[in-house]
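Apart from one protein chain that is not included, each protein chain of the complex appears where it belongs.
The first chain written gets the first letter, and so on, giving A, B and C; residue counts start at 1 in each chain.
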Amino acid sequence: MAASIINDRKIEHIAIVQNDEQSDRRRYYFDQVHLAHRALPEIAPEDVDTTTEFLGKKLSFPLLISAMTGGDHVLLERINANLAAAAEAAGVAMGVGSQRVMFGSPAAERTFALRSHAPSAVLLANLGAVQLNYGFGLDQCRRAVEVLGADALCLHLNPLQELAQPEGDTDFRGIAAKIGEVARQLPVPVIVKEVGCGISPTDAQKLREQGIRYLDVAGSGGTSWSRIEHHRHGGDGDDSLGLTFQDWGIPTPLALSQLRGQGDDITLIGSGGIRHGIDMAKAMVLGASLCGMAAPFLKPAMQSAEEVVQVIERLRQEFRAAMFLLGVTSVRQLVGNEALLLRY
Amino acid sequence: MAASIINDRKIEHIAIVQNDEQSDRRRYYFDQVHLAHRALPEIAPEDVDTTTEFLGKKLSFPLLISAMTGGDHVLLERINANLAAAAEAAGVAMGVGSQRVMFGSPAAERTFALRSHAPSAVLLANLGAVQLNYGFGLDQCRRAVEVLGADALCLHLNPLQELAQPEGDTDFRGIAAKIGEVARQLPVPVIVKEVGCGISPTDAQKLREQGIRYLDVAGSGGTSWSRIEHHRHGGDGDDSLGLTFQDWGIPTPLALSQLRGQGDDITLIGSGGIRHGIDMAKAMVLGASLCGMAAPFLKPAMQSAEEVVQVIERLRQEFRAAMFLLGVTSVRQLVGNEALLLRY
Amino acid sequence: MAASIINDRKIEHIAIVQNDEQSDRRRYYFDQVHLAHRALPEIAPEDVDTTTEFLGKKLSFPLLISAMTGGDHVLLERINANLAAAAEAAGVAMGVGSQRVMFGSPAAERTFALRSHAPSAVLLANLGAVQLNYGFGLDQCRRAVEVLGADALCLHLNPLQELAQPEGDTDFRGIAAKIGEVARQLPVPVIVKEVGCGISPTDAQKLREQGIRYLDVAGSGGTSWSRIEHHRHGGDGDDSLGLTFQDWGIPTPLALSQLRGQGDDITLIGSGGIRHGIDMAKAMVLGASLCGMAAPFLKPAMQSAEEVVQVIERLRQEFRAAMFLLGVTSVRQLVGNEALLLRY
Partner (left out) sequence: MAASIINDRKIEHIAIVQNDEQSDRRRYYFDQVHLAHRALPEIAPEDVDTTTEFLGKKLSFPLLISAMTGGDHVLLERINANLAAAAEAAGVAMGVGSQRVMFGSPAAERTFALRSHAPSAVLLANLGAVQLNYGFGLDQCRRAVEVLGADALCLHLNPLQELAQPEGDTDFRGIAAKIGEVARQLPVPVIVKEVGCGISPTDAQKLREQGIRYLDVAGSGGTSWSRIEHHRHGGDGDDSLGLTFQDWGIPTPLALSQLRGQGDDITLIGSGGIRHGIDMAKAMVLGASLCGMAAPFLKPAMQSAEEVVQVIERLRQEFRAAMFLLGVTSVRQLVGNEALLLRY
């Protein structure tokens, strides 16, 4: 697929997410998880330390601006620059969208060269894992990391998204082994993520056997790529594949609680439908060490870094409030602490 | 009942199904069944083999155009011809509607003589089992199979539908034994099916004792014959028997999971309210080897074989997608594989 | 309370039931009970014997027109005469409303003297049990039975209804023992019933110790006396006692299933919110031997016996259909037969 087409596609995605409210499924699966309020937290908000470490760097709180975009277009450049500057300013992690485009269109590279905007932030490179079956290999992975100056490489698994595109790359044969190979040779860790359908225990087990230690569940409930692709290949009326599968997948809280039993050597990232700091606290109680959020950052990122920072600050305030109201002072006390769940 | 009346009745049924949206109950019982997405299917869509065998013939995927119509009328002839041509072209199974009419009106026979339109397809003859108490016997069963060139004979059980008609044939005494007798002597297998109320474990056990090895549960959730008959004997206002019983019966997914325990010598067909390929995958995970769908084919069948093929192709694409996203390459891996269910 | 006031009250009740749709709470609690359809009933509708015995008399099916009215007014007379004639014609049981009025107003007696309209029907006399604390005793009970020529005497328990009236008779002290005394001396059996709030296991146990063998649960879900009394003492706005308590009580299906364990020497009547023959079948599967229905008979009874018979015939047809579709030929096979419940 030509790089210019990928560029156009990225613009199209963004337009759809902006225009179709229902591309965010708003299933609010986290509303079914309840936390045990502490009337007597016995701490002060100042005691609440929302900071955490991820990949050896400190974050002001466990937030990841999830992978979204990049490519040779002024809008994409602006979005990424704003997100990176905001991540740096606010002390959170940031992932870029798939960097595949830059291998066909060198002009796209500069939109991923974000280290100058974010010298100290955790930055995550991104490629589609399935591309390892389409000519990509260790070299491209290295290059993706280099251009960004990334702390890790996200390899995303998106079988439904690929399938919902006529031009999709859908050969997922042997991908687990290839991910493992890359992971063993890359100088930075590999994070495997979905894009909105969740990772099942079986998937997690396979990846663990390949030495993967970071999983971003990216479950269902928030952005639906199936629905977005339906719009791109529209005209099909009500029964396109994308529309029929728009709610396919494992809800994020369920995915997290299923993976918790998998072993302590796995670091989980919770994403997919997280919309405020209470959801973040819930994801962490269910086992996540970091929380990702994508779609809600798009609109502010089209404006300015400041607007992005504002959203982040609101999330931090909410997350800190939730920690305070649960009486916990450190992120470590939160992760996987099921005593904080309210049982009905 | 005179054959001409049966003909008129068939036309009436079709008009009602077309005009009363609620004759399809749209209960979406399958929405309560959840499948375990595989982010890492480790296969390519090409590896997915949706083909299956049914009655010794190959199907492109496990779809049955369920029994609907036939009779001495140009519309009925067109519908059946289009369905048969589409079944042949798309490689799926097709059942005809009750052939009882042809015993009173020889002119109706030609609308069941579909083998020329579908030389290699699985074709299923159809008679009401209750007719075995109303003068029908092995001869008529044989004849029904012959005219169609059928691979099997469906005997349908429809006690509610018969009861909801003033002129209904409702003597179901000794029917199990008579079905057994026919089955033992007919050169092709007998499939016993309901028409939208489901088959209970008790029913299944009785039929198994009679040597029946094929059951089509045809449960509730989709087309309601009780409601359709209500319209035909209308004028009763809100409290006709048909309306009161419109949601009577065993929901299709429940019927399937109850019958699964019954033993491996039973081949199950899932039908009643299946509306897309995800539903098909769910029915198969719950134990079905073949999935039937009726009402949604009616409108395209009134147009052309091509329109029917289009609907089938969409279903196949969806079913294949579901298999791919579950990481299974063969239909065999799907049937009754409860590991593919997502447990909440 | 003067007899004329009671008469007026009865008229008022009827007007309220007619005008306030919500006095029937329409909670449809029976919709949560599911029956196991038999595709292969192995019987004919003619085999279905809906008849049953109650109090030594034969009923065409287990229906009771529940206690409603009576009193010195032409409308009340007409209602009772029509109900009685219909009960006779259709072969069902009938209860009259409270006969207390006739002890103050002899003119009211004739509206309870229904034996001439229904020479062979089961007729049930009716008095409020609480009246045993307000000057009534064995004499009045005997007289109530005599005037009607009743087969049994219903003593109703209505603590909420009494409480929702300013003029209510609410002293329920020692009522169980007094009911027992009456029961031991009366020539006909005593049936104890509620009027829409249900009978709990504790109540049932007390009554059993007093030798009572017939209980009509009259649970919540249908007619709400609390709401009706709210209207009569209206003007209170939204917060009258009657309105606040309008849904108080034990739902009829729950009341039945709780009482089933109580012992085989209790004959249960199910009533409260039963609205068609499927509900009747469900009530019987849950343990009832007879099903009562009140409010839905009011309107036809104001017209003619024929209209009442029509409603009864519809119910019988539905009940018979349900029996047929469950493959049972006798009422005995239905009562308390939990194998007929569909388990989810």
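Here is the rule we use: a contact is a pair of C-beta atoms (placed from the backbone, for glycine too) under 8 Å apart; a residue touches a chain by one contact, two chains touch by 3 or more.
Since this is a predicted model, take the numbers as computed values, not measurements.
Engineer: Which displayed chains make contact with the chain that has been left out?
Structural biologist: Across all of the complex, the chain we cannot see touches A, C.
Engineer: Just name the one of C:40, C:114, C:154 or C:207 that touches the chain not displayed here.
Structural biologist: C:207
Engineer: With respect to the chain omitted from the figure, which of C:83, C:191 or C:250 is a touching residue?
Structural biologist: In the complete complex, the chain left out is touched by residue C:250.
Engineer: Please pick, from A:278, A:293, A:312 or A:331, the residue that touches the omitted chain in the full complex.
Structural biologist: If we include the chain that is not displayed, A:278 is the one touching it.
Engineer: Going by the contact rule already stated, which one of C:199, C:280 or C:294 would touch the omitted chain in the full complex?
Structural biologist: Spelled out, the listed residue whose C-beta touches the missing chain is C:199.
Engineer: Determine and list the subunit A residues touching the chain excluded from the picture.
Structural biologist: 35-47, 276-278, 314, 317-318, 321, 324-325, 327, 342, 344
Engineer: Need a quick check: the contact residues on subunit C for the chain that isn't drawn.
Structural biologist: Residue positions of subunit C that touch the missing chain: 157, 159-160, 163, 170-176, 194, 197-200, 202-203, 206-207, 239, 241, 244-245, 248-250, 254.
Note that only the chains that are shown with their structure count from here on.
Engineer: Taking contact as defined at the start, I'd like the list of chains shared as neighbours by subunit B and subunit C.
Structural biologist: Touches both subunit B and subunit C: nothing.
Engineer: By C-alpha centroids, what is the most central chain here?
Structural biologist: Nearest to the common C-alpha centre lies chain B.
Engineer: Computing the C-alpha centre of each chain, which chain sits at the greatest distance from subunit C?
Structural biologist: A
Engineer: Suppose a student superposes the Cα atoms of subunit A on subunit C; what rotation angle should they report, nearest 5 degrees?
Structural biologist: Value: 180 degrees, nearest 5.
Engineer: Please tell me the distance, in whole Å, between the geometric centres of subunit A and subunit B computed from their C-alpha atoms.
Structural biologist: One centre to the other, that is 44 Å.
Engineer: Approximately how many whole Å separate the CA-defined centres of subunit A and subunit C?
Structural biologist: Inter-chain centre distance comes to 62 Å.
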